[in-house]
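With one protein chain withheld, the remaining protein chains of the complex are depicted in position.
And now, subunit A:
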Amino acid sequence: MNTLEIKNLTKRYGDTVAVDDLSLSVKKGEFFGFLGKNGAGKSTTIHAITGIARFSEGTITVSGVDVVKDYRLARTKVGLSPQEFNVDMFKTPREILYFMGGYYGMSRAERLVRVDELLEQFGLTEYAEKEFRTLSGGYKRRVMLARALVHDPDLLILDEPTAGVDVELRHELWKYLEDLNKKGKTIVLTSHYLEEVELLCSRIAIINKGKLVALGDKSEFTSGGRKLEHTYLELTKEPKAV
């Protein structure tokens, strides 16, 4: 069974079509790259999967559960690390994780164990009681990742997870994500750092103006020694004005 199945997804904002008849699937255990320019429809698609946005047409299932018909169960199967720091800045990392676990229906005892585990895994123990707003960009990013994993979802969606992160931490996060994927976690990654996608992902989709323009194994995008970046630029380039 595919962990993520999107069929004929369309999202309109008035007359504007943000996502146009998008279909794709992500297999269990896959590390999947989802690329596109700003405004191409990546975030809208992610929002449709996670419930932040409604969609106009199509179906989305996560681990076989329809995200609209059985939205509550579906949401327990997805974890999202968004591009923006959408947290209560005055909460501590421990509180952020503890509260998020609560929203997912985890008991107090479960949360206490899980929160300590994640703080440890992400090197946040030392910063556990500091307010989020006082943390550096890199540590904030770690908190976002840990929050997405608090309920141990089947599908982890990472929207620009290394934006604003220094090189050392970026490599650390890559290592962590690789390990997580090796342990069987299905991951969808969007990033403007194409070397990151090339390094981590086994399959890639490219979206442009709301339409899927390419989908395949990484090797198809990098055949003949080409860099992913070149293929990406070719597939998403605008026709020159006459």
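By our rule, a contact is a pair of C-beta atoms (placed from the backbone, for glycine too) under 8 Å apart; a residue touches a chain by one contact, two chains touch by 3 or more; residues count from 1.
Going forward, contacts and distances are computed from a predicted model.
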Would you mind picking the UniProt name of the chain not drawn here, from "Nitrite/sulfite reductase", "Transport permease protein", "4'-phosphopantetheinyl transferase superfamily protein" or "Extracellular solute-binding protein"?
-> "Transport permease protein"
Give the residue, chosen from A:Ser25, A:Thr76 or A:Thr222, that touches the chain omitted from the document.
-> A:Thr76
Of A:Asn8, A:Ser107 or A:Ser219, the residue in touch with the unshown chain | A:Ser107
Against the hidden chain, subunit A presents residues 13, 44, 47, 50-54, 64-65, 70-73, 75-76, 78, 80, 82, 84, 86-90, 99-100, 102-107
